[in-house]
Structures are given as C-alpha cells and as structure tokens.
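A single protein chain has been removed from this complex, and every other one stays in its place.
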Amino acid sequence: MSRFIVGVMGGGETATAEHCRLANRLGQLIARQGWVLLNGGRPAGIMEASARGAREYGGLTVGILPDRDSRSASAYIDIVIATGMGDGRNYINALSSHVLVALPGQAGTISEIALALKNNKQVILLGWDTGNLFNAYRRNGQLHTATTPEDVIGLIKSISQS
Amino acid sequence: MSRFIVGVMGGGETATAEHCRLANRLGQLIARQGWVLLNGGRPAGIMEASARGAREYGGLTVGILPDRDSRSASAYIDIVIATGMGDGRNYINALSSHVLVALPGQAGTISEIALALKNNKQVILLGWDTGNLFNAYRRNGQLHTATTPEDVIGLIKSISQS
Amino acid sequence: MSRFIVGVMGGGETATAEHCRLANRLGQLIARQGWVLLNGGRPAGIMEASARGAREYGGLTVGILPDRDSRSASAYIDIVIATGMGDGRNYINALSSHVLVALPGQAGTISEIALALKNNKQVILLGWDTGNLFNAYRRNGQLHTATTPEDVIGLIKSISQS
Partner (left out) sequence: MSRFIVGVMGGGETATAEHCRLANRLGQLIARQGWVLLNGGRPAGIMEASARGAREYGGLTVGILPDRDSRSASAYIDIVIATGMGDGRNYINALSSHVLVALPGQAGTISEIALALKNNKQVILLGWDTGNLFNAYRRNGQLHTATTPEDVIGLIKSISQS
C-alpha cells in the first residue's frame, strides 16, 4: 500500500514568523503519525518550516517544485519532484495530497485550496479563514477550520476514518 | 504582433441562465472590439455561452480544453488547444489571457482568478463578488469589479492603455 | 466546427538555413489551404520560419510557448498560448495538432514525434528520417515521410479524408 500523504500549503516569502512556527509544529506532528508531508518544495516560508518540522521528528518530506532543477529545493526535502511547470504544479499538490492543510497565504495558496476542493479533496484551514467564498464546500463537508496543529491531526484522523 | 486575448472564466454545468446571458453578451462585445476570446473550451455554461456570443459577431474563439481529445470542445470554439492536463490547464488559461474576466463560478473559477492574480494579471469580476479573500490584489490595482458587460469593455480599455 | 490545425515541429536555434526554407514554404502552403499552423511559438529556427511563411499568405498562426510570458513569442504568431510549463508543452503541441509535421530537430522535436505517435496522431517527417526507432508506427500507418512541402500537403489531404 502507498503511504498516506498530508499536503501543507501556505505563504512563501510573505509568511510571518508566527505562521512558520505553526507550520513547523504541524510538520512535527505529521511526522509523528508516520504520515508523509508534501509541500511546494521551495526554501521559504511555510514550505521550509513545515519540512524542517517533519525532518526534526524523522518524517519523510516530498517537495513538488515549480522549477526544472531539483537543486533549488529546500534542504529539508527528502524527495524532490522537479516539475518545471511553475504554478501548474499547484494542481499536482492538490491531487497528490490525501488531505490538504492550508496555512495563511496569498493567491498561490488560494489556488491550491480551490483546486483541491474542485477535485473532491478534504481541506483544513489552519490559522486563518477564507471568508464566504468557499461556503458551498464548507456545507458539503469538504472544508474544515482548525485552530491548532493538534486540532489538524485530530481532524485528519476523523476524516480518514469516515 | 500577436492578438489581444481576453479570458472569460465562470461556471460550467452549474451556471445559471442569467449568468449565461451575461457571458453571451460579453462574448459579443469582445468580438466587436476585435479581441480574441479565450475560455476553457467545454460545451457548458459560461464557456459555451461566451464562445457563442463571440461567434455571433464574427469573433475568434480559443478553447483551452482539459481533455486529450479536441472533439470534446464546444462547437463555438475555433481553435481548440487540447491539453490533456485536466484542471492543470487553468494555469494556462491565466497566463495566456492579457486580461481575465471571471463570471460566477465555483472552485475551478476561483483557482483561475487566483492563478491570474499570482501571475500579475488584471482580473475583472462580473456579476459577483469574491468577498475579502483577494483584498490585497484589489488594493494593488489588479482586481476590479464590473456590473455590466459594457463596463467590462471599458475597464479592459482603461487597463490596457495604462 | 473548429479549425483544422497542422503542427509544425523542428529545431530551434540549431536549425539550418535550408531547413528553415523548407519550413517557410510549408507554412505558406498550410496557409493557402486555410489550415491553422501551430508550433512551439519561440522566435527561432523552424518555429519562426514556419510562422513567417504562414503569415506571408494570410494564414493564422498559434504558438504554444514554454514561457510564462506571451511577449517572448515570435512576432509571426497570432495567438500566443503561454503555458509556463517548459517542455511540458510538447505534449500539448502533440495533442492539439490534427496532423504533426516534423522537420529536422534534436531531442525536443523527437519528444514531440513520440508524444504524437503515443496519442494516436498521424506524423509526417519532412527533410529527414528518424531511422528504425519508430518502425512500429510506420507499419501501423501513423508515421509517414515526405520529401517536399508539397508532398506534405498531399499526405495531409489523403490522411484527413481517410
């Protein structure tokens, strides 16, 4: 059987220190569950912080890189998938994650939430809210909100058992 | 010089008759300006209605199809680009449009708005509002709201002259 | 109905003057048939030459660009599709062409021939031979060889009528 993959999305260069701490903690908890952490692979913001957290607890990290060259990935990524497709890789992030967790971000992160919801994935927001825009998906049970990384883990467990 | 391309995005099977009338009218006006209309190419909703409108006024229509096979496109599309990339083609819709107009839609349309904003494109909302989620882009002048198809044309003219 | 699209592939910066003359002539003949010419969109080699030829006879040209930015296209391209997907766009070239013509090129061109054959497209070689590698496709009637641009047009006509 293939490994269970949790996608962790969020801002890159614009991420705040507080949001990076959340991402780091979430990465640690994902690793402790034995799950694989997948993100956008770049050495910045939520990507770097979540991968570092997973690594600190011996977890396996996968980065889906926009670039052609694997060497531009974060040093905390174990498996670098070099797509050469720019933000076209956001679709792959969405499809490859069994559950997607989105920390605060700008349009790139919002595109990943949207593509995941469009493709019937479960999405968990951590540390922010996206307002009313995705209400149809909240009502049909695809979109969830968590306030702590620990809550995220609980939500993922309840989602994957249902 | 290459032709000026206006992307028209919005719901597929879920689009209402009223929104399809708006899309049809917008397609007509785009054609009358001599601009190329680009959309997602499928024979449904805003895609079908906007392409039909452009065709009624002799306009040229381009459809960026998620499918592998050109034959699944709307009959109102002149140039079918078969990507075989599913929603991965939403990124191409965003990059290939000089300006993107978004009528009401669900997550697919929202992903196209987000990918366009992320890639420094101008986006015009017609017939709906996306709430506060994209406020940063409204403030920096990338995101606009129009109430009629005629307003959209005026906005595109003022954007492309600036 | 959508327009009939002929893809013209071949070398970029490495193309010889003689091969560019062939591509230019082929572009002219495609335009005279009223067909749309599709290529990789860059201002180099077979791409530039074939688009210029089609334009000289009033033809419509579509360029599927590897870049994110439409402005890097050849000046002879009417409709620029900016994919932002690098050589990932070679798959789109193959799928969007009703028939693919390949002039001499290196690995990029060979990948386009291979992706077209894999996806059940008819491929015509002009001005070179690819040896035995694609013999299975020659035997099943997908791969053809032409010696002049005029021959290519004849082959396309016989293919699309069958």
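Chains: A, B and C, in written order; residue numbering restarts at 1 for each.
By our rule, contacts are C-beta pairs under 8 Å (C-beta built on N, C-alpha and C of every residue); 3 or more make two chains touch, one makes a residue touch a chain.
Values in this document were obtained by computation on a predicted structure and should not be read as measured data.
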item	value
Among A:47, A:64 or A:102, the residue in touch with the chain that has been omitted	A:64
Option from B:27, B:40, B:63 or B:84 whose C-beta touches the chain left out	B:84
Missing-partner contacts on chain A, residue numbers	1-3, 5, 36, 60, 62-64, 68-70, 73, 75, 77-85, 91-92, 95-96, 98, 119
Residue ranges of chain B at the interface with the undisplayed chain	68, 83-88
On chain C, residues whose C-beta touches the chain left out of the figure	85-88, 90-92, 106-108, 110-111, 113-115, 117-119, 130-134, 136-137
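Following the convention adopted for this analysis, only the chains that are shown with their structure count from here on.
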item	value
Length of the line joining the C-alpha centres of chain B and chain C, rounded to whole Å	28
Geometric centre distance via CA averages, chain C-chain A, whole Å	40
For chain B, residues contacting two or more additional chains	85, 91-92, 119
